[in-house]
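First the structure, in the form of structure tokens, and then the observations on it.
Here the complex is missing one protein chain, while the rest keep their positions.
On to subunit A.
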Amino acid sequence: MPLAAVALPKHELLESPTTRAIKMHDSGWTLTVSTNSISNAQDSDELQRALGFPLPEMTFGSNYLTLEHRPSKWKYQFYTPDALRDVKNGELGPGDGGVKVGHADAWLQSRTNPSSSLPMPKTVPTKPYDWTYTTTYAGHSTVWTPPDDGSSAADSRPPTPVVEEPPRPWTWAPADPDNPAHGIPLEELKRPDPILFYAEVPLFEDELHDNGSSHLLVRIRVMPTCFFILSRFTLRVDGVLFRTHDTRVYHSFASSPPLVVRETSGWEAPYDRVKAALSRRDDLSPLTDPTFIAKVLTEMPHQVSQVEGANTGWRGLGTKVEIAVLG
């Protein structure tokens, strides 16, 4: 189908140095992204104090993606501080999927072995937290604020909440597996329709002190018939494991009443199993590519990557589809 045959819905693009937005006139959606540099020392200190653990090396503390649906006053957001709030602070327990670096056992043994020439020094306990920054953050709903005709798009931070009439109640409900509208239509998303709006919003990234990589990136694309979001957390711990957690949000502008589909999925596998999928054994660079990692993990049998994983007991494994009916 030639691209010209697709009817473009009426929309408007708004842009400032750090913020971009698209307003869909017919459906009443405003989708806004803000991309900024990593937080400066002062902002980092504040956020670190609030969270209680050291921030990822690259924390894009002011970055966000906001979805606003004016008719139903539904507002949903992906925002760095909230994603980090989902990271376990304190001693890791069952379900948290805690791991140590590959050489941790050998390292500790070399320090604690009575015959060791490297006796343990006087150390203080470290404040425990999940140093891999694993998060199953799937976005969060937030207080509706009346739009001020696009000028909020020029602001580098989410606007401060203003209490108006309360938004209509809504909740995420389990999707009906027999209802085709309750799923994400991959065929529609594979169609090369024009992309009216596209953005990549990094929330945080850390190289785990050269022991791997932890990375959370949100992407959005708006097509004439729908919008689609992928928020992907990717973890590599060298020699130990790979982990991916995806949140997909889909909305068809044709749905009535407006329906939002959210799919959350987690996969995990031991490092060597993913490494075995490399086409060239001496080139490890695909192991730094979240898309490659996700492809390998998702193509493994369900039992392997979504049930057993890397035997960490991480609660994020599996897939869940939910819907929200707006209005």
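Throughout what follows, a contact is a pair of C-beta atoms (placed from the backbone, for glycine too) under 8 Å apart; a residue touches a chain by one contact, two chains touch by 3 or more; residues count from 1.
Basically, contacts and distances are computed from a predicted model.
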For this session: Report the protein name recorded by UniProt for the chain absent from the figure; options are "Leptin receptor gene-related protein", "Serine/threonine-protein phosphatase", "Acyl carrier protein" or "ATP synthase epsilon chain, chloroplastic".
Result: "Serine/threonine-protein phosphatase"
Problem set entry | Touching residue (missing chain; options A:131, A:144, A:267 or A:314) | A:131
Seminar exercise, completed: In the full complex, subunit A touches the hidden chain through residues 36-41, 44, 57-58, 60, 100-101, 103-108, 110-111, 118, 120-129, 131, 186, 189-190, 192, 195, 198, 200, 202, 205, 207-211, 217, 219, 221, 230, 238, 282-285, 287, 289-291
